[in-house]
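My questions will all concern the structure given below.
Excluded from the complex is one protein chain; the other protein chains are retained at their positions.
Chains: A, B and C, in written order; residue numbering restarts at 1 for each.
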Amino acid sequence: MIKVGIIGAGRIGRVHSESISKYVKGAEIKAISDIKVTEELQSWAESMGIPNVYDDYRKILQDPEIDAVLVCSSTNTHAPISIEAAQAGKHIFCEKPIDPNKDKIREVLDVVAKAGVKFQVGFNRRFDHNFKAIRDRVVAGDIGEPHLIRVTSRDPDAPPIEYVKVSGGLFFDMTIHDFDMIRYLSGSEVVEVYAAGGVLVNPEIGKAGDIDTAVITLKLANGAIGVIDNSRKAVYGYDQRAEVFGSKGAVQTRNDTDSTAVYSCEAGVIAEKPKYFFLERYMQSFADEIKCFVDSIVNDKPTLVNGNDGLQPVLIALAAKKSLDEGRPVKISEVA
Amino acid sequence: MIKVGIIGAGRIGRVHSESISKYVKGAEIKAISDIKVTEELQSWAESMGIPNVYDDYRKILQDPEIDAVLVCSSTNTHAPISIEAAQAGKHIFCEKPIDPNKDKIREVLDVVAKAGVKFQVGFNRRFDHNFKAIRDRVVAGDIGEPHLIRVTSRDPDAPPIEYVKVSGGLFFDMTIHDFDMIRYLSGSEVVEVYAAGGVLVNPEIGKAGDIDTAVITLKLANGAIGVIDNSRKAVYGYDQRAEVFGSKGAVQTRNDTDSTAVYSCEAGVIAEKPKYFFLERYMQSFADEIKCFVDSIVNDKPTLVNGNDGLQPVLIALAAKKSLDEGRPVKISEVA
Amino acid sequence: MIKVGIIGAGRIGRVHSESISKYVKGAEIKAISDIKVTEELQSWAESMGIPNVYDDYRKILQDPEIDAVLVCSSTNTHAPISIEAAQAGKHIFCEKPIDPNKDKIREVLDVVAKAGVKFQVGFNRRFDHNFKAIRDRVVAGDIGEPHLIRVTSRDPDAPPIEYVKVSGGLFFDMTIHDFDMIRYLSGSEVVEVYAAGGVLVNPEIGKAGDIDTAVITLKLANGAIGVIDNSRKAVYGYDQRAEVFGSKGAVQTRNDTDSTAVYSCEAGVIAEKPKYFFLERYMQSFADEIKCFVDSIVNDKPTLVNGNDGLQPVLIALAAKKSLDEGRPVKISEVA
Partner (left out) sequence: MIKVGIIGAGRIGRVHSESISKYVKGAEIKAISDIKVTEELQSWAESMGIPNVYDDYRKILQDPEIDAVLVCSSTNTHAPISIEAAQAGKHIFCEKPIDPNKDKIREVLDVVAKAGVKFQVGFNRRFDHNFKAIRDRVVAGDIGEPHLIRVTSRDPDAPPIEYVKVSGGLFFDMTIHDFDMIRYLSGSEVVEVYAAGGVLVNPEIGKAGDIDTAVITLKLANGAIGVIDNSRKAVYGYDQRAEVFGSKGAVQTRNDTDSTAVYSCEAGVIAEKPKYFFLERYMQSFADEIKCFVDSIVNDKPTLVNGNDGLQPVLIALAAKKSLDEGRPVKISEVA
């Protein structure tokens, strides 16, 4: 049984807390911290059986009983807190992105390497049953050499414009998961990116300097070609599909639904819409990534989403942004 | 190239004429007959390139150039015309049922046997791509020993009440195809039948002494159990599915649709309804059954739907009706 | 927060314990009892955080802090323990069947009624997302008047022959769930049953006086017809599907799978097999039935599976057995 501390009690911090309580047998939460400790937080922590609530994450880092921390605070604090945590000898699960700045990421990875602690990045979709099933086929060799990797990733609705403004942009906020997925499913590195984008959902997003619709083409080191299509608003729900096509076959996934019920009536043959959004679709994967993290600590195994897996998608996002701005394909080496 | 005559220019007679013209390369239609030769029929025949239109089917039987006839006249004339045709040495394709009376059927089969002509019954669904795919799996041994055979057969709408009154009843008019399908898919004979039925679609059907909804259980000689569910009215269209389950696996079919398009919107994920009715769903099978018939003549092979295949479903229908009337399972041997 | 005691620490007792721990926020387990308290049980209980382990269930009944019990002991003890528990003023969740004997069931229901405690029977499939989606469509009126209800229920493999011998037979052991499902989905009572059965999977099952394959037709009070098909062995996995067809449309469910991945290769287009067996397929429903039970206690609401819901399937099973033995349809009134 390892003891963990959660740094940041926002949405994702609570998602992890709940899934650890319910599903992760080998871990217990000893403390949670947040810059703002409200009564609501206190009472929520109590209901979860979390004994300590701090307003300073350093209390977590200073607790010798705590083996590992989950960095769930705001994005700009991921890097400095991870560095402090590593220096305090804590194993680290860090939410994505480690940092929007590639140099800061590299600094984190250096410190982590020197400290010899485990480090895992929160690309939870790698643990989703559907994407994992694709990956398993690829690893088993059933696809042969991958030739084409397609990821469809569309949100059910655009976030509030205030969120968009501070999100870092579509590529860093949303596509970052898909960039990771292309690497994960293909087993290869991205070498060049071309991004076509537009403002088709909401003109306010354009005024904020961002886009809401995109198609990104990615050339991979193994010769395969990846392609991602994104939209901030799919009126039918959260559309999360992927396909890997290769020399021996192809594997693709559909969306998950709440039930398999199909209703046939005069209007047509009607199935359910996809599960609404990431909490509904990916809840199990949030638990499974933490199980993996705990397992890597307990059994001293490498984590399945390591520091480089945190760095590469940021480089791809940088290249995608540059491609969009300059209207040309951009090599990762140009931004690395 | 063989020459055929069509006896009866109603709906099914014209369906066969069209499919022979379009799809059956080895046959041409030399004549068609109908008890009522209208101008419309004359002009239709001309458009089809059928050189002769008679009001007396005997002219077809007397034409030495005609090798084979399709008996598409009204049900009560199937048996006598088939007998005459056999005696005239013509090969016979006879629409189902040969006759509602089992003794008359046996008489037809005797005459046909003595005449040594080919005889095929119009159970076109055996030639449907979906049911054939099930049958192929069974014959290939992929199912192992069949244990359960399920047929779902529901019409898009009840026929006019005037039709119901002269139809011979649900079992003889509609389920007869499903009785044949159970035999075809299982490769075994029915030995006992239990029918549960009701009047749920239209009370007028009940007043006419018929039912519109039924579940029929069939015990087969090989130990397998068949089950058919029928409705005269499926508001979403013609529902035609089947499944064979056995010791090594199961195979089932879905409905055909006009396209594979699936529309995702706020209301749900909407696929197309089944093809509307038998002309839409089974058109290709009407052509293929005639191709098979022509092939059996040209290459002197047995037909794929022989006289016994015409007799057995009528016996099963008789048993089903008796079961419904008496509220108990009825053995085929009781009605044979 | 209510306190519960679990009576019986076999498979289903542990399933409920685990799901309460993980998913049921408003309940905690204070004690578990089993006639055989092993070290393994002690250590399992400790790992689950269950503070008390008894070899006598009466200690649970005598604990004034315990609000409710789950009767998970062997079938022949369900009735007497339920009676004692009711007399002790405990709310009761009783595994199915309450008893194979209808008179004992009625005795239990009488005592429960007098005691004024909540009583819920463990027909967990009512809480399955797929069957619930069908039921929701029926209740919403989307199906109109139900005409046909079909349940397919096939196990992945036959149980050991020793189990078969003491199981009470296919209808009491396996089909009992499907009998409940027909009532649940149709919203109507069964009035007559016809069962066709066979020994097609394993001749040892026949020697033990049981069957392994069945088709059961059920006439319902509202005129609809139900049909169940059962097999003890579907080589492709646990086959659990249902359909309700009515005047306004139909709704049907497919099997659940571990992922939606579809693999296309030279051999075909291959999807996953159904989830393996009831623990995999129905785990969430085990949690949800207990949530419902807890909710009925906390908010003083009727349970969703009441005493009559425990009685009726046993009556239907009795009628099915009699029908199979006598080769004729049997009215529920004959066995009630």
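The rule we apply is simple: contacts are C-beta pairs under 8 Å (C-beta built on N, C-alpha and C of every residue); 3 or more make two chains touch, one makes a residue touch a chain.
It should be emphasised that the depicted structure is a prediction, and the values quoted were computed from it without experimental measurement.
Though it is not drawn, the left-out chain touches A, B, C in the full complex.
Here the missing chain is touched by one residue of C:Ile2, C:Met48 or C:Val235, and it is C:Val235.
Only one of B:Ile29, B:Ala45 or B:Ile134 touches the absent chain when the whole complex is considered: B:Ile134. Between the chain not shown and the residues A:Leu170, A:Ala234 or A:Cys265, the one that touches is A:Ala234.
Considering the whole complex, the residue from B:Glu107, B:Glu189, B:Glu204 or B:Asp256 that touches the absent chain is B:Asp256.
Listed for chain B, the residues touching the missing chain in the whole complex are 22-23, 47, 129-130, 132-134, 137, 142, 248-256, 258-266, 272.
By the touch rule set out above, chain C reaches the unshown chain at residues 234-237, 239, 264-273.
Looking at chain A, the residues touching the absent chain are 145, 147-148, 150, 154, 194, 196-198, 200-201, 213-215, 217, 219, 223-225, 227, 229, 231, 233-236, 239, 245, 247-250, 327-329.
Quick note on the criterion: only the chains that are shown with their structure count from here on.
Its C-alpha atoms fitted onto chain C, chain B is found rotated by 180°, rounded in steps of 5. Among the chains present, the centre nearest to the common Cα mean is that of C.
Counting the residue numbers used at the interface between chain A and chain B, over half appear in both copies, so the two copies meet with largely the same residues.
With each centre defined as the average position of its C-alpha atoms, the distance from chain A to chain C rounds to 39 Å. A straight line joining the Cα centres of chain B and chain C is 42 Å long. Across the assembly, chain A contributes residues 264-266, 272 that each touch 2 or more other chains.
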